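Just one protein chain is left out here, and the rest sit where they should.
On to chain A.
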Amino acid sequence: MSSIGTGYDLSVTTFSPDGRVFQIEYAAKAVDNSGTVVGIKCKDGIVLGVEKLIASKMMLPGSNLRIHSVHRHSGMAVAGLAADGRQIVARTRSEATNYDSVYGEPIPVKELAERVASYVHLCTLYWWLRPFGCGVILGGYDRDGPQLYMVEPSGVSYRYFGAAIGKGRQAAKTEIEKLKLGDMTCRQGVIEVAKIIYGVHDEAKDKDFELEMSWVCDESNRQHQKVPDDLLEEAKAAAKAALEEMDAD
C-alpha cells in the first residue's frame, strides 16, 4: 500500500490532497522494518516479548535491552529506531514518577498510555521536530487489573488483548488470535509468546536473534520484571520443539 508522496511528504506539517500526512506514514515504516514485538494480556497479567535481531556476533547477549521498566508496575517494549525509543522511555519514566509524586499512587496504566501517546503526537505537530520512528507496547498492572496498550508513531493509542508490531506482526497477530487469552495464566502465556516469536522469525532473511521477555502478573507480585531465567529457558525449549514439529510436517 505504499505510494509516493511527491511534494506532500517533505514536512510533517503538510497534508496530502487525500488527507494523509506522509511523514507519519514513513515513520511507521521504520517500525514495520524492525524486529517483531508481541504483547498479550492473560488472565492474571501481561507478557511482553521481543525478537531482538542481533546486528553483530560481537554483541554481548543481554545488552541493548528492548524492554524497559517504566515504574514498578509497568513496562514497555519498543520497536523501531532504538535511539528514539530511549527518548520515549525516559519521558514515560519521568511522567510516571511525577504522577506518583503528586498523587501518591502509581500512575494508572490508562493515564500512562495517554501521556505517552500525547508526547509522541506532540512531535508530529511541528515542522522543526520529526515524528518518533518507533512504536511502543505498554503493559501494566494497576487497580483495574492488567492492561495492554499500543502507541504508534502517529500518536494513536488503543487498548488491546494482544498486539504485535514490527516485521512479523501479521503472522504474529494471526497466532495471537488463535489463543484463548482469557483462560491463560502468564506462566502459560510466556510459553505461547516464545512460540510465536520463534515462529515468525524469518531464518532466511534475518540473522540470529535473541528472545527478550518480561511480565507483570500476580506471580511477580504485580511488579514488572524480566521473565525468570528458568521459565525463559523452558519457553525457548518449547518454542524450538514446536518449530521442529512444524518443519517435520
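Methods note: a residue touches a chain if its C-beta (ideal position, glycine included) is under 8 Å from a C-beta of that chain, and two chains touch if they have at least 3 such contacts; residues count from 1.
Convention: contacts and distances are computed from a predicted model.
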From "Serine/threonine-protein phosphatase 2A 55 kDa regulatory subunit B", "Phosphatidylinositol-glycan biosynthesis class X protein", "Multifunctional methyltransferase subunit TRM112-like protein" or "Proteasome subunit beta", the UniProt protein name for the chain not displayed is "Proteasome subunit beta"
Touching the hidden chain, out of A:43, A:72 or A:236, is A:72
Among listed residues A:97, A:118 or A:185, the absent chain is touched only by A:97
Interface residues of chain A toward the undisplayed chain are 65, 68-72, 93, 97, 101, 225-226
